[in-house]
Each structure stands twice: as C-alpha cells, then as structure tokens.
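All protein chains but one are shown in place.
Coming up: subunit A.
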C-alpha cells in the first residue's frame, strides 16, 4: 500500500463533495478549451479565407476608381512597373507576394477577351537586383494567422493552376497563355492549342479550374509580352499584394503609402480587423470565464477540503499516532488536490473540445479539431488551482494535535 492508494480509496469512499469541486474545475477548463479552440480555428479559417481570396491589398494608380475589388485592373489607369521593384526592395514586413497586372481588351477567334499580363516568379529570380531578397519564403509577418500558411504555400508552387489561388505562377513563357475556365470555353481552346492574341501566336499552357471570380473569363499572358504587343510601355494597372492579415489590418498600409505616395492603396483591412477583433475578444473572454470558474472551483475545493479535514480529524490523529509525519499528512491532502486537478483538467479538456466541435460549425461555421496544446494548459492550470486551494486545509490537517485520538483528550 502506498499513499496514492490511501488517497484514492478515501476519494471513492466520499465521492459527493469531490464531485461538486470537480464539476467547478471541469466547467472552468471546459469554457477555456471550447472558446480557445473555436478562436484558434476561426483564426485559421480567416487565414484560409484570405488565402483563397488571394490579394488583400491593392496598389492602384492615383486616378483609378475602384468599383469591384476583384476587377481592380479594369479601370484603364496605369502606373510604372518600376513601382513593383521599389516595393520589393522596401522589404516591408507582412508582404507575402507581389503580383503586378496589366489588362488589355482584345479579340481572339472572333470573341472579345481580356488579356491580363502577369509577371511570373521566375522573372523576379532572373533579376539579379532582386536575388537574395528571400521575400517569398522568408518568415515575414507574425507567426499567427495567414502569414505562415501563405508563405509556405508560396514557397514552392510551380503548377500553373496556382495562379487561381496564389495570384502568382512560377514560370510563364513569352508566348504562353493560361486561360480562365470561361475564357477557354468561349474560345473553344484547350491545353496545347495555338491561340492568336494581340497580333502574336500563343500556346495554351493551362486552363484554370472554375473559381467563380472574374479570373474565369481572363486570358493570362506574360506581362512583358502584353506590354510589348499592346505597346503600352513598362506600365501596370494594379499591383496586387498578398499580405499577412494581421499586417494588412495594421501598419502595412501606412508603410505602403509611405513607400509609394503617388499611388492609391486599397485594402480589406476593415473586414480583417473586425474578424481579428472578434477572435481576440473571444480569446480574452475565455480567460475571463476560465478565471471566474476556476475561482469558484478553488473556493469549492478549499471549502470541501476544510470540511474533509474536520471530518477526518480522528483518522489524521491516528495516522500521526502511528508515525505519520506532518509532511505525510500534507501530502495526503495535496495528493488529493492533484487528483482533482488532473481529473478536472482532462475532463474539462475533453468536454471543452466536444463542445467546440459541436458549437464551432453552428456558431461561426468553423470546423474544429482537438488541440493537444490546450490539454497541457488545462492540466497545469487545473492542478495548480486545486493544489493552491488545498494548501491551507492541508496545513491545518498537518497541524492537528494527535492527542485528539485519545478517549477524553
């Protein structure tokens, strides 16, 4: 027999008061785990949404008026392509990707189409002045939200289809085009076909899957080919920036404005800010609930433990008469507190996770998975609270006069 056996058997003997305390601790942990879990996955969802949205900051010529965020390159105003170089050199924190575009309306195979000039990533790498910047794979921005996801996904994509989601493509030849799904249908073109455009012949490199955006009706060609064939000179209509959502909501816009004062910066920062604020609020609220409920749990544990000490006075006195030291008696009660904390932590984690999995999709349309890190937090916090709440009762038990075991003492 060991002290653990003594603790466990006593708890089994008197489960009712323990269940009350356990419930309070479990509820506190549940609240924390559920809200934190939903907040984390909501954050990830925002990141995913931002990623699928593509660019979240647009750099436009000063006279451009923006009617449609997704057709920001159709205003007809231009600005020098050199602005892209300036932005790249500025190495602003939060900038994950730059995608300059030039749009030209033309006809092909008797159909009106919009040809969009884009700059492939290989183009950046070819320019020695930009080499070594490491901007696309660097750990820019914070480690939360969309930044890490986006940076990782951009690091090695060379599939032409990446244009649909990442706004960039690794390679695109001077006489190659990528067709949006609707454009391909309209032009009756498929991969490998020859397509006459702007007076030049282009080979169809890929057909993008349907995205439900204006990109579906676009024909994408190399920026410099479009500039050359449309005789526009080295200009672009828009520079799309894929930015970290936190930075897009923060200092990035003012940094961009400072870097390119002669342009207009448009962002969806308000959306980002609102979503981030909700997440932050939820996260903070979860700690408030957690603290309140744990305080209630701690009070309950302390009260139950004091009652337990009173109830077990004779047993404690007997143990002392039989040779138990004060430290043994203290450990007897703190051990019980550890059991309460561990069981409460695990039960709260399990309950909170289940609650998050049920409520996440219903309240915020967020799909939630268990977060093992929260188990560690739950266990540590619940155990710490239970032990602290039991400290005084344990000290009181250890200070009992062993003479109380005698008949008329």
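Methods note: a residue touches a chain if its C-beta (ideal position, glycine included) is under 8 Å from a C-beta of that chain, and two chains touch if they have at least 3 such contacts; residues count from 1.
The rule we apply is simple: contacts and distances are computed from a predicted model.
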Listed names "Rod shape-determining protein MreD", "Aspartyl/glutamyl-tRNA(Asn/Gln) amidotransferase subunit C", "Subunit I/II of b(O/a)3-type cytochrome C oxidase" or "Lipoprotein-releasing system ATP-binding protein LolD", with the criterion being the UniProt name of the chain not displayed: "Lipoprotein-releasing system ATP-binding protein LolD"
Contact residue for the chain not shown (choose from A:212, A:261 or A:323): A:323
Touch residues of subunit A, complete complex, unshown partner: 1-3, 5-6, 9-10, 12-13, 314-315, 317-328, 401-403, 405-409
